[in-house]
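Excluded from the complex is one protein chain; the other protein chains are retained at their positions.
Up next, chain A:
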Amino acid sequence: MEQAALKQLFQQEFSKMVAVISKIYGLQHIELAEDIVSETFLLATETWAAKGMPPNPAAWLYTVARQQTLYHFRRNRIFTEKVMPELTSRQEKTDEAALDFSLQNIKDSQLQMLFAVCNPAIASEAQIGLALRILCGFGIDEIAEAFLSNKETINKRLFRAKEKLRTENIKMELPPEPEISKRLDNVLHVLYLLFSEGYYSKTQNQILRKDLCLEAMRLCVMLTEYDRTNLPRTNALLALMCFHASRFGARQTEEMSQVLYEQQDPALWDTALISQGMHFLDLSAEGNEISSYHLEARIAYWHCQKADTPEKWEAILQLYNQLLMINYSPSVALNRTFALYKANGQHEALREAEKLKLENNHFYFLLLGELYTGIDDRKAKMNYQQARALAKTQTEKEGIQQKINNLP
């Protein structure tokens, strides 16, 4: 088996095995679960290199993980019996419960792990790191690369997150029925951030970025497979992800900056993902619920429409209006103003843009530059210059310079 395929297998199995083992040991010992799985992978690599791949690699991994767990557990018990005799009865019970690597138990454990990791007690940055590690099986190097950070920082962040799992006594279980809907919001938000991390990541590593997005989608699909979490907003989020992902090949986003920068290339859109998105968008329309995911999914849907019609921009404008009423953010405000420009015209958009006063945001001055062009080219130039000064990357600065050069 080639290296890449092996890596993929390990990444897939990592989260499953850690979830199943943690179910037995408790989240307090999640590091132990990670160690056991890592040791299992090491053994697999050595053994398979010498003897070749077994016919069912996953089953092989589960068997070895089971042995490793028992071994750890027995060693651990000697320690426990000497130091903490009161724990023995519990340990003995655990000893009898063999690790259950059935499909159903893997699924259940992963779902419970998803809720545990997305517990609101954990700070959101650490939460995403932990999700990448524990739920997606990413290595520390990859997480560091995705965050454009270093390994030490990521390790510290993960350590703190696991510390929280311990101190907050977070259990691997689904929240009770009345709380599940509220807790689901947190889970969906983490998946949303996870996806965005991949979609808008600063790293140049395209494969890693795509991987992040696909993992977020996989976890979201998992939520749709369980009745109590298969709610309209879950489907709305999944639809949103599908629409975005469909344009991954074209590196096309609905962000104003990109619309301004890049020519759209619909030929590169993934039509299969667009129709998947339509499917989940339909499912999300059940009931009266309108979450921000619903609105964002519909905006993304319109951006998947090739024709630049007045209807399209009017629809996008109204969706942004609604989105702003639910939750304001500077980027939504900017995108809304861009839609206003396309739907209601340059003059009105300019008046509205002047009110936003987002003084440290280079996209803001970029938009002002665009809106002043043809109305007051001197002001357009001033705003572009301001945008260039605030832009963070060289590519962006060059792009803006191009716009200044194109002014009459």
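Observations on the model:
Methods note: contacts are C-beta pairs under 8 Å (C-beta built on N, C-alpha and C of every residue); 3 or more make two chains touch, one makes a residue touch a chain; residues count from 1.
Here is the rule we use: contacts and distances are computed from a predicted model.
UniProt records the chain missing from this view under the protein name "YCII-related domain-containing protein", selected from "YCII-related domain-containing protein", "ABC transporter permease", "GntR family transcriptional regulator" or "Cytochrome c550".
The chain omitted from view is touched by exactly one of A:K51, A:K355 or A:K392, namely A:K355. Within the set A:R336, A:H362 or A:K403, the residue that contacts the chain not displayed is A:R336.
Listed residues A:Q28, A:T63, A:N186 or A:N344: the one in touch with the omitted chain is A:N344.
Touching the omitted chain from chain A are residues 314, 317-318, 320-322, 324-325, 328, 330, 332-333, 336-337, 340, 344, 352, 355-357.
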